[in-house]
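Every protein chain of the complex appears in place save one, which is left out.
Up next is subunit A:
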Amino acid sequence: MLKKIFHINMILVLLMMFSCRDPFEPDLSDIPVEVLVAEGYIEIQGESIIRLSKTVPVRSTQSSPVISGAKLSLLDSNNGRWEFVEKEEGVYSLNGNFSPSETYQLQIELIGGKVYKTENLQPIISPEIDELGFLRDQNGVEIFVSTKGDEQAQYFLWSYQEYWIFRPGVISRLIYNDGEVRFRDTDERIDLCWKNNLNPKIVLQNAARFEDNRILQRELVLIPNNSEKLTQRYSIEVMQMAISQEAFDFWEILRKNSDDIGGIFSPLPSLIRGNIYNVTDESEPVIGYISMGKSATKRIYIDISDVFPWPVFIPEYEFCGISFQDTIPPTKQALFEAFGKGDRMPARDLYASNGEIIGYFGAPTQCVDCTLRGSNVRPEFWED
């Protein structure tokens, strides 16, 4: 809403006429900045996930390396202590029930012996999500969330996970196996897959700006026209967290630093701080704001019939097709030559009028096999 005010990232039209941008590669005399980055949310009921990583130089092509082998523990003010377990590299998990009226601290101990702590965490209970809905308009499908905050919960953070079904460029029920081609079993099908987007952007909103702290139809996701997400069925699960003002500020800086930089009236970038500090050297920069509380989640499904018509365009499948000019005879040798390398797959079969098989047509594997881009295993939660 007030985005426009804060976002005075507008570029004056007139200046645009004369302005231009050029690459800029400053000499950063590469100070090896390796800063601890901690991200996560501690649930008072259920599983809490904390991820640890560190920064890399700005022009590095690597993504930030995770930090594994750290010891994470949640402490309360009465010497209670709960240890996290490292679920995968750099991902630490804790299951437990904690009191919403108690304050806690997260402690992180790295392999080198450095110890970090968060400031006191006061759990905040998020109200339920009132509505998770969608709207079809000329730009696509907008998914929005509505909720009503209260005195304690005025600042909201949403994360979400999307799953959707897509189909490959060429649909084939055939499989080449040991020199012969046969129909696929149900569990071998590769013409319908699920794809997901598990760590998309974070959406923030301050409810205090609105009457009765009511957030009405805050846009979370825009599915652009022709997106594969609505090929057949799409599902989004939204996790709503109520956070403190300080945490909100942290996320806001993060957003501003990423989104708003570079315009003529852009604010100056700000130093990112968080609520984590090195217990022996408070001046050491640490990135991350750990919040604690009870989140609210909600899931919806959108079918293609809800948004029909929805033409789909998947760039990877743009040039996909079956080579009908090459009939591969059903001999072991010919089939092996055609499909044995794995770069092509049988796509159609051809029968004579007497019902006898004459041969097969093939297509490139990347056009046929949807598992190259997703998974053909139906997610556990998925409802049809």
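Note that contacts are C-beta pairs under 8 Å (C-beta built on N, C-alpha and C of every residue); 3 or more make two chains touch, one makes a residue touch a chain; residues count from 1.
Just so it is clear, contacts and distances are computed from a predicted model.
Enquirer: Given that one chain of this complex has been left out, which of "Oligopeptide transport system ATP-binding protein", "Peptide ABC transporter permease", "Cytochrome c oxidase subunit 1" or "TonB-dependent receptor-like protein" is its protein name according to UniProt?
Expert: "TonB-dependent receptor-like protein"
Enquirer: Which of these touches the unseen chain: A:S101, A:S283 or A:Q325?
Expert: A:S283
Enquirer: With respect to the chain omitted from the figure, which of A:Y116, A:F134, A:Y234 or A:W251 is a touching residue?
Expert: In the full complex, the listed residue that touches the missing chain is A:W251.
Enquirer: Looking at the whole complex, which of A:F210, A:Y277, A:Y301 or A:F336 touches the chain that is not displayed?
Expert: From the options A:F210, A:Y277, A:Y301 or A:F336, the contact with the absent chain belongs to A:F210.
Enquirer: Could I get the residues of subunit A that touch the absent chain, sorted low to high?
Expert: Residues 1-2, 4-6, 8, 10-26, 28, 31, 33-35, 37, 39, 53-61, 63-64, 159, 199-202, 209-211, 214, 216-217, 245, 249-254, 256-258, 261-273, 283, 285, 287-288 of subunit A touch the chain absent from view.
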